[in-house]
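Partial view: only certain chains, each at its native spot in the assembly.
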Amino acid sequence: MNSAVFPSRLIQGYRAFRKDRLPLEERRYRVLAEAGQRPQIMLVACCDSRAAPETIFDAAPGEMFVVRNVANLVPPHDPDGEFHGTSAAIEYGVMALRVRHIVVMGHGRCGGVSAYLSTKAGQAPLPGGDYIGRWISLLKPAEALACDDPAAEADRQRALEFASIRQAITNLKSFPKIAALEEIGEVELHGAWFDISAGDLWVLDQATGRFEVAAP
Amino acid sequence: MNSAVFPSRLIQGYRAFRKDRLPLEERRYRVLAEAGQRPQIMLVACCDSRAAPETIFDAAPGEMFVVRNVANLVPPHDPDGEFHGTSAAIEYGVMALRVRHIVVMGHGRCGGVSAYLSTKAGQAPLPGGDYIGRWISLLKPAEALACDDPAAEADRQRALEFASIRQAITNLKSFPKIAALEEIGEVELHGAWFDISAGDLWVLDQATGRFEVAAP
């Protein structure tokens, strides 16, 4: 092992947390350590540094169970296959923690979506990469859906970001337990998209299939 | 599609973000939307609702690229195999975003680690689960390491949480590009563990292999 020095930015941030935030949340941390976490909401979000769900939703410790991967993808149900990390997290959220809501949150200018669109133009998604190309190939089924969004068709990237969220919700429903729980109203599936430039939240209206800006 | 109502808790949190946080970060969001994200730090963290890295490290938008899965696991390099989501995120962080630091952050009372320990007692990790059992089987190699931690041997769960972070760092080094970049000092690998009860951060001293509490 080496002797890498722990990033001073993180130590400094941790000190700010200790000074400003922990005093407000000390009880929550202590109680939820003893009692176990009991979040009612699960987020499937992107790794992007500009789209942290706890920040955007002002979450207290214990409120949101969050899985994050590149481009906030949900693979289809495939218990014998690959891509298990996200599926395992979803399963844990729904079955062990009994969350009531699963929110798939995308965001603008997503690097994963952009890399996928590059491959359509004949480019490698990441030169020399071993994983990212296969991972973002999960975006493929969303492409067809992207064409259907008239509001967004002028902006190909955004159209695919929207479509991918719809596809993720479809894929969530391919998990038999989630489909069954959603059918009886015990689990609700939602879509959202964060505009990292303006700081606006868009919410998927599932009746119309459209994303609409939430009133701030 | 149904007409599930977007969780009011999230709308309310978003409004707090708009009122209190966005005004402070508006420039960051806008500039980093245009220029693209340029985080120097990548976090591999757990989905647990009590261990959000942005909160613990008081991160501003754009500072941390964060992948989160159950038990903050890093699979070993296996370009032909399974578990691609986390590997794709790591690859994207290192190769596309050029992060300098990768921090694996575990935490106390981890449900994934606890489920793994239950399986040792002959139990199913999650009755009827399709994914979680296979995912946490990635903890297996860490078990041997767990025995080596004298400070922690009294507490089997914590010993495995610590060992799993060490194992994740070992697995990061099994990615040839990361090993090469680490060797020349361009990438640094770190381990941390958050005590969700006390709010303490423990940092892995890689010279000794021990975790030590960071001075608050």
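The letters A and B name the chains in turn, as written, and every chain counts its residues from 1.
One rule holds in what follows: a residue touches a chain if its C-beta (ideal position, glycine included) is under 8 Å from a C-beta of that chain, and two chains touch if they have at least 3 such contacts.
If you're wondering where the values come from, they're calculated on a predicted model, not measured in any experiment.
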item	value
With 2 chains placed, the number the full structure-file assembly comprises	4
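Heads up, the rule we're going with is that only the chains that are shown with their structure count from here on.
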item	value
Between chain B and chain A, distance of the C-alpha-averaged centres to the nearest whole Å	15
In the complex with chain A, residue positions of chain B that touch it	1-7, 9-11, 13-18, 20-22, 25-26, 29-30, 32-34, 36-37, 39-41, 47-50, 52, 54-59, 61-70, 73, 75, 77, 79, 81-93, 95-97, 101, 103, 108-109, 111-112, 115, 126, 128-132, 134-136, 169, 177, 182, 188-190, 192, 196-199, 201, 203, 206-207, 209, 214, 216
